[in-house]
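The complex appears here minus one protein chain, its other protein chains still in place.
What follows is subunit A.
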Amino acid sequence: MNVKAGSTLIFGSLRPCYTHARLSLTSSCRGHGRSASQAPKQAERAERTGFSPAATSKHDWIGPPDRLSNLRPIIYHIPENETPQERRLRRLRQETEDWNHEFWTNQNFTFSKEKEEYVRSQLSAKGLSERDEDGRKRTLSIEEMAVFYKHFLDKNIGRHASYNREWYRRNFTITLLMAKVALDNTWRTLTGQTRGTGREQGKTT
């Protein structure tokens, strides 16, 4: 990552007057055919992640791994004159990201919670307290934990299998749609077509 990108990032977040909502409203004024629902969604997304890219950025931005789901959030760039196909792609990616985030947050949380309960129950069965003389938390041996790991996997096999199927389906759909969009853009660039406003000629994002 170069300094320029870093500075853009910092200067973007430095503007105190530009709230997240105002940022997206400004950009939405430029676009045509943009529905009103996109601006609040983008704003909500920016608020949740606590980051908003500079208005001049023309790319998506990817963030650090989420604390709960370990997945990295992406803030999608909405280009001017976004085609319906691009919008569909963006919405699908956003929705898949949210769905993934929900699944993994739930998974990680459930795992930690059940692991804690298991350790507590095992320790109490042995008659030991949760913390030892030095105040450190007691841990079980690897073999004792292995019983829990096996149990967790067996309990969740149905959920995991259905998540798998759904994830593969979404991944394929997104990639196919990305390919279509890329081909469309290339075709448009090659044939010098505009994006529907009549103002821009040839060059597309």
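In this text, a residue touches a chain if its C-beta (ideal position, glycine included) is under 8 Å from a C-beta of that chain, and two chains touch if they have at least 3 such contacts; residues count from 1.
We take it that contacts and distances are computed from a predicted model.
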Which of the following names does UniProt give to the chain that is not shown: "Protoheme IX farnesyltransferase, mitochondrial", "Ribosomal RNA-processing protein 42", "5'-nucleotidase" or "N-acetylglucosamine-6-phosphate deacetylase"? "Protoheme IX farnesyltransferase, mitochondrial"
I'm checking contacts with the chain that's been left out. Which of A:R91, A:K113, A:K137 or A:H160 qualifies? A:H160
Go through subunit A and note every residue touching the omitted chain. 1-3, 5-7, 9-11, 13-15, 50-51, 53, 57, 59-65, 67, 69-72, 74, 100, 104, 107-108, 111, 142-143, 145-146, 148-150, 152-154, 156-157, 160-161, 163-164, 167-168, 171, 174-175, 178-179, 182
